[in-house]
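Since the structure comes first, as structure tokens, the remarks are kept for the end.
Here the complex is missing one protein chain, while the rest keep their positions.
Letters A, B and C mark the chains as written, and numbering starts fresh at 1 in each.
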């Protein structure tokens, strides 16, 4: 089974810039994370953009939808900032039928030792292999369908909409 | 969905004993790993034993089978040393029908920064939620059925038997 | 030999706030760092303030000078943001005679795995025990006297003024 991973940036890939004392993006950590997970899946990683999801605009989301449509793989994982992950999930839900698309991210950058990123990546790749076609968010060890998930910003976890 | 996690030891939970310079077991790292993964699944962790899987005997495996049978949960994750993980998977396959049981482990102890443990735990918990009843090994980002998996000791990865 | 450590904040002690995605201060990491270094020196840690050194004003520096004067110890280490460390060193140089005072900091927060903080702390505590009375900056494995050091912001290292 082949899985395509699309990288869009988000906390997942943020790094500390020691000259300015701010967070920024350099190269994605996905290949390093897959090596660390000793991942033997047939995975192809493509970087679509490297941005904070609060800066994501309609055009960025269109580009993600387009990439998912054009990918030959039926299983897709997207790394994404958590703040607008749900918005992108909904647009994908309308725009890409017949594929299992799993969005995931991290609350703490992978480069900062205490990140949840590696856990979430293992989780997202596994859900992508087993869930029926549809669009999902994989966070907090769980999966949510695109039409029934919100980020609870007060506590930093994803929940069902009614939850 | 409730998932039961049974801890049996293995590389996953090994630590460095700085007084003797050897690897040993103290408490399991599972609760810390679940916190780091911001896991919000309903998970109950039970430590069945804390041993190297090369020391695992028939009686230990019987105890694991028994624990899986008696657990009220239908979804079970077992952390286990990789060397004899396949043996335990096969015994569970014969002994525990009607449940989704996923065995996982690590090639490097979680306590040593570079471990694959967090990736594997995220993966195993996800497969446990989505795979049909049966016994599986979740390693290297993939899942294998208990009757068709071997550890390739030369390279340290799990493969299909023919693979 | 007793060493007093005064904590003032700086990159050393910054943490990632996963709810806001920004860097902030919580408790100091000094006690954890001393434990990790298995430090058996007679060290007393006091937190004077927890601020970015770019926010440090005359009044903050006066407070640091006062604390160094009042401390019974002759050996003092101060953790400090790197951006204005030299300014504080100069004020201490004028205001606190007869003690060995060593300022140190970090280019990357201790909480982010790749920090230089632990190296710098080991270095500063050692210089404090061995250098003659005076005020010093300990960074990059070296020590500098307060009157002959600048931070080269282009590359993020400390140098002699002429350097």
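Some points to look at:
The working rule: contacts are C-beta pairs under 8 Å (C-beta built on N, C-alpha and C of every residue); 3 or more make two chains touch, one makes a residue touch a chain.
Quick caveat, the model's predicted, so the values are computed rather than measured.
Only one of the listed residues, C:23, C:56, C:103 or C:121, touches the absent chain: C:121.
Residue B:108 is the one among B:40, B:108 or B:150 that touches the chain not shown.
Although one chain is not shown, part of chain B still touches it, namely residues 11, 16, 18-19, 21, 23, 52, 83, 107-109, 111-114, 153-156.
For chain C, the list of residues touching the undisplayed chain reads 33-34, 36-41, 43, 107, 113-116, 118-127, 129-131, 138-143, 156-158.
Keep this in mind: only the chains that are shown with their structure count from here on.
Remark: chain B and chain C have CA centroids separated by 44 Å (rounded to whole angstrom). One simple way to say how far apart two chains are is to compare their mean CA positions; for chain A and chain C this gives 39 Å. Taking the mean of the C-alpha atoms as each chain's centre, chain A and chain B sit 26 Å apart. For chain B, residues that reach two or more other chains under the stated contact definition are 113.
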